[in-house]
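Removed from the display is one protein chain of the complex; every other protein chain stays in position.
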């Protein structure tokens, strides 16, 4: 391809750069989307480019598979209820060590490697995430019973001051989803939901969920059935009809949570596609599914 | 071309964006390079893109052909000595009306149309360009004689305060090369030289001369003879050898002036090539000629 | 006159200086009031003095007679409907060249000559004046018909950001009344009305119309009939009674427009009187006509 | 006199206003120059006008006659050695009560009355004036003997921070010349000398001594012998020749002190002349004596 | 006592330091509480410590006994009506000289001696206290008659700008309760009431009245009857019942005034107890009486 074509492609991005200038995008990233070095590099470069062109990415990451591996190495069996990890004291320690001590730092390093300035944080710093123990109910034998998930929490309040300072000073914050309760105990948070809560508190324009699927599809095996754009009510109907099922449902609930917290649009993109975030933001069609309020 | 390729091209620009972040580039633009609407659009988009990705363009424009046309319409014959326009009172008025009243505003409008914030200025505002009458000598019959060019000046001092404020507030300044002397009389300035003086005063990293030739070539008819990179001393030898001649010489002198005023590199690019400025800055090879100090 | 008297006169200005400290005054100036060098000097000195004593003048200028002269030189016949210049493409070009390329710069130069810092602007810079094509109606044979004035506009929105920055940084902005429409086409604006719109948007305390008459008089030939102070409703009655007629009516409408946009008082003064603006502001009686809301 | 003349006089002040913009002037004022209400009003108005036109007056006041009166009322006899008040504990208390508790507040009130914002200070606040006990020598019978003046000090160090803050926030500081020594004891300072020390520390452009004489004259009874401008060396010769004698000598020494501390010019003016300070600053000739370095 | 204990005591203060961080406390201090050097030192050190640990003390002082002494020295007999000093012209002069010229400066000096930065002010500076003449009524023979207290005022408006600047710049303001009326005449203010007005205007968290009694007691001779905490309505009942009587009543009214002006709590402490202010603020129980709204 000749150079002239390249310049035109840069210029094609201009309207998007103008439109999103100075806005905040929360990027939920991690776990299943972090399959290999290459995928990690793609997303890191996308983040740095966004920052340089005047858009402010804030990264919230998960790390389920790596936590599982670490637990197994220590002879513990991961256990989930409704997609939430049952978290005893020892598990919580492993979760924090893997998320904060490993994955967070790896993301920070990649960002700095490609020219970004980045700061790793957990919800423990600067009162970032105040949480409370999550009360989970199950229906068993037509009875609603409370199950104890252990040290699992839900976000109570996000104090954006620290992140605001860092964003303003040109850093890309990378946040591990650990919260702190009133008794100063740490709590393990679901990264998808925490990302939505943070996006809402930060007045983010977009929440972008980097996953390992292309988006919401009528038939998961047929890429042609991918929906480019959906509203909450359309999605609710798809759940009713059984089109959206299983593990996708908690993720969808996290998306709806974000929209209800004030985020303008939520995007589901596939991290295995090169530069999926850029393609979603900087092209007319996008490549994943965009979800809006009705 | 598929979308994935596009994203990669955006990402290829990242190292250049990082490298030139927050720097100032003075772009000399106008006259022969402003051949048609399309060329004007290309350069306007390039400028806006630069601004959005954190590079600060400052535009200095000329307008020779349009001034000639306006003069002819009023029954005046343009006259040049050593590439400088002989400028009587009436000519000066026409020069100002065309430069400030027409071309400057056209450039500003294009920039705003593509999403930039721009302010048109002449050297008259905010003490921007203090000038003095230029004394021009000619050699005739082996005698050095002084010729009176009329209201033609050379830059004495550039007060960068106003431009600094505007750049910092995210505007793209567009400057018409009219200076003011100690008696508050306006003087017509050569745009190439003024651009170099402004670039030096602003501590600009680069001066980019947008012209109607591809750069410095050994044989003007053979694009393969284009020099990608030259130093002042190499250029001086090319002048001695008669490779660079005629109308190119004053332009080359303006380039050397800029380097001597502290600019890191001067670039000559062809405005008739789409997005020539982007290509010169954001590709390894560039497309024109880069001139450096020895 | 002895020096002691002089000092007392300076001191007499003190209460006015205190009262108007840090306020913004929009000065509409130009055209018929710019009769000679001396008148231009008077007003320039007044503006610089205001700026130095802590009052912020913002100048909006016209230039009808000079535009007419330039048009005639080019063999075009100026044509007006209801006081608005019919403006074809070629006329618009002449309007811009004369206003922006000539008159604006002359005012800037005078201000800088007397120690002020000034920046020339048109409505094209920094989204200053967004305009729309003006729809003009005429009554002919008892029928309301629409006439096409060509590229004539009315102000839709004033973005004060650029002017605010310049005022705060101690510059005196000088604005040519050219607006830009949604399609990025330039439009010729009536300077009187534009000045009122700008004054309203800037939260200016006063709009001062520098004209070639002493103010509003019952009998234009008898200076003793000058009104010092009038309200909108008094003026409306004078129009009904036929005391105010002809060319004064559009100017009066511009004054009322300004008051409706939030300006506290509008003043009509005669630019042929030395230092008319100072006298109007810094003396008890004033010398022209002050117009207030009821 | 007609209004037009008045406006011209305002305009005549413009070059001086430009020239002295944003500079600091220390005004020594008080004692013999504060003869009546009218004189106090004149100077207060002059100060407020200076402030409003962008010049920053800093007032240092004395109060000899009022201190004498207060002492006499309390049955104490004022005693001076070489122009310095012998100051025992009780005298110091009276000095502070009169200077800080009475005169300082009177000046502040006048300034506020005429529209200024003013803050009364003594050298005790914010480490403003650190002083040390003054060692005074006398020659008696050809022997140099040390005399104890009691609580009399000389300035050791001026901390300008507090005054800088107030000046920047648009207040006119009024300073009583009381200093504090290392043991935190108050010391009575000579106001003339303290004013020079403060002017030097503040990088003041001018020190203006408001006195009860017209300036330095060859013959004190012949106003025509007034010197408009003198240098230090010219003054030293006048002292040698016996033209300057007696009580004037300490004041002259204070002037020379100020020039040596970096003040550009010192002015002696007569506070009994209406608006003496304005006349000295805003007219070509001035009305008192200006003293410069050689 | 060993060092370890000392560190623990410092740490015990931490919750109070956190709780009151960046808040403003107005301290009414003076007169009867300023019995000796030691008491003055205690309170000065307390103020400086508060400032350094991030709490902002603003001192308002009285000076009744010293004013009485000065008056007697000058042969004048102090006279009070309802606790307010009858103030003729000569008395006002003495009041100002003692308060501003003596006591204020003494407090400033002590604060600076212990490492604080302090500025002495009266209500005359920077429009700090605008006052109006107080109209006082007496009931005599069942008739309400107006008595003329002379130059006695009550606070009309407090302009906090100057004090805000000084507090922000880390100074401790010390304010003498002299106000200025519309005619720019000084007025003598009751220090207790003025302190409440200033506290209200400054949005102070606390007003601390440093007096010469331990607080509000059922039996003034029995320390065990001291009330630690009272509400306005409880106090009103104590007045009804005759438990609070005499000279205490105006002080109590000043406390209630402060609470009504928005202060969160008022504290009465005994300045003769070492570091009474610290003890009241930094211990659970406190040592005086805290008064709250109901």
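Points worth noting:
Going by the order they are written in, the chains are A, B, C, D and E; count residues from 1 in each one.
We adopt the following convention: contacts are C-beta pairs under 8 Å (C-beta built on N, C-alpha and C of every residue); 3 or more make two chains touch, one makes a residue touch a chain.
Just so you know, these numbers come straight off a predicted model, no measurement behind them.
Within the whole complex, the absent chain has one touching residue among E:9, E:35, E:81 or E:249, and that is E:9. Across the entire complex, the residue among A:35, A:74 or A:249 in touch with the chain not shown is A:74.
Only one residue from E:147, E:232, E:273 or E:292 touches the chain missing from this view: E:273. Although one chain is not displayed, chain A still touches it through residues 73-74, 93, 96-102, 104-105, 108-109, 112-113, 117-122, 124-127, 162, 165, 169, 171, 178, 180, 184, 186.
Within the complete assembly, residues 1, 3-15, 17-18, 21, 45-46, 48-49, 52-54, 114-115, 273-275, 278-279, 282-283, 287 of chain E touch the chain that is not shown.
Going forward, only the chains that are shown with their structure count from here on.
Contact of a single residue of chain A with at least two other chains is seen at no position.
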